[in-house]
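Missing here: one protein chain of the complex. Every other protein chain is in place.
Showing subunit A:
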Amino acid sequence: MTYFPEEVVEHIFDFLGSHRDRNAVSTVCKAWYHVERFSRRNVFVGNCYAIRPERVMARFPGMKSLSVKGKPHFADYNLVPYDWGGFALPWINAAVRRCPGLEDLRLKRMVVTDDDLDLLARSFPNFRSLVLVSCEGFSTDGLAAIATYCRGLRELDLQENEVEDHGRQWLSCFHESCTSLVSLNFACLKGEVNAGVLERLVARCPNLRSLKLNRAVSVESLNEIVARAPYLVDLGTGSFAVDHHTDAYQRLMNSFSKCKSLSSLSGFWEASPHCLDAVYPVCINLTVLNMSYAPAIQADDLIKLISLCFKLQKLWVLDCIGDKGLAVVASTCKELQELRVFPSDIYGAGATSVTEEGLVAISSGCPKLNSLLYFCYQMTNAALITVAKNCPHFTRFRLCILDPWKPDPVTNQPLDEGFGAIVRSCKNLRRLSLSGLLTDQVFLYIGLYAKCLEMLSIAFAGDSDKGMVYILKGCKNLRKLEIRDCPFGDIALLNDVAKYETMRSLWMSSCDVTLGGCKALAAKMPRLNVEIINESEGSDKLEENISDLHKAEKMYVYRTVAGPRNDAPDFVWTL
């Protein structure tokens, strides 16, 4: 291979899609390292504190597309304080200096300010695509800057961000000459947009294929939009509350029937049952359907809709679909690959919810199922064993039984055997979330069988340190481990400290690890950052008489070549 000219090697590397493959070839020899680094266009940084931005840009001068992740995953559930970190600015600054040809930026769980967006908008003349997922810190002013200065913008995708509404008509900031939009998603914004501006924007962007509106966009406006963009592939409706007796509703139905390319639908805010009739004409082509923000749609109406969706591959619903509804999904959606069932009432057993029966039905009816997120109030070992047998192809299996420590209601046993069956059967399982009553036994099984597992989420489980040790010993490919409220302590933590350098990160909160244990870990492993997040009042300084026996309420450990970070707030101690 080393006798080939560089251009040939580079051309061969072009066929390597994944970051991991490219990372692997760059370690083969110096020549390959050099060829690879100059030819890498897409750079992915899984932990923004694992490496300094300047170093990334220096290594990959040809970078066109950058993806960075910030806060740990449990930040999604309010376990990480607001100002913990994950700032986008250092990355944008570094790119401004070293990578002016940047085209795409994707940030997840990071803090992005309006000034950051302004800087971004003005600094990269070829900028095409901005994707922000679960970020915070910015407002519609920042969006206005993006709209104003990114002349060739193709994609603005805002997923589940907390965006302050400053009322600025940011959408109007897209210049009349901007006709390049392919994808626009502002579903997470709370404020109004000018309907006329939106409609004109849609009308002048002939390549628009993905459009996700926010709740403030009316049905009338939706109608205008759909009429002007019949080539849409992916649509998120705005408010879907409409009186089905009106002309507006009829027009909507007509517009939808003209959308021959529509394959993905979401939104349906405030949808009421009879409104769904308008959507029936497109059901036959749907591959993606997200009804998880429509609590007013009950099982019968969902069933009517879904029974037309033969091609469905991805379905997100609320648990009011019930086991009955899931049975219909199982008999209709033979192409289903991903299912997510969210709880509609999180503070008590809902009137309708799903049980193990629904899951078993899905598993027997949908042989291609590989990704599951399922919230329910109960689960049995027998059901999980059946599911494991029916669906050996799971790559992602996340089960959330809403009551912590809940055993199998039929046998009163822990769910060790059920989850054990899942890991034994699903040899390609990469992501797993556990719940229900679980002993150390389930961890023995996971360590024994889940050899491909990369991400494991554990809550309210286990009996002793042995549980965690089984995981660390057995799961060779583990990258992310997050644990809350489990009886794992220093013995488990310190059992194999070198393991953590093979992983991206470890999170432990409300467990039994002590400050002393964390200090010991930090002392042994200089290339790990061991952060303690301390939220109790009055103790901002590590030095203050805190015994090493004191429990570490929240600990976040990650490998890094950047050393301790310099932007940590007072309540975060890096040991």
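Everything that follows uses one rule, which is that a residue touches a chain if its C-beta (ideal position, glycine included) is under 8 Å from a C-beta of that chain, and two chains touch if they have at least 3 such contacts; residues count from 1.
Throughout what follows, contacts and distances are computed from a predicted model.
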Among "Small ribosomal subunit protein uS9m", "Proteasome subunit alpha type", "Auxin-responsive protein" or "Ribosome production factor 2 homolog", UniProt-listed name of the chain not shown: "Auxin-responsive protein"
Option from A:C188, A:A229, A:C283 or A:L339 whose C-beta touches the chain left out: A:C188
Residue among A:V96, A:A248 or A:I491 that touches the chain left out of view: A:I491
Given A:F342, A:F443 or A:Y500, the one touching the chain that is not displayed: A:F342
Touch residues of subunit A, complete complex, unshown partner: 74, 76-79, 134, 160-162, 188, 243, 245, 269-270, 272-274, 292-293, 295-296, 298, 342-344, 346-348, 375, 400, 402-405, 407, 412-414, 416-417, 420-421, 424, 433, 437, 439-441, 444-445, 457, 459, 463-465, 484-485, 487, 489-491, 510, 512, 514, 535-537, 539, 547, 549-551, 553
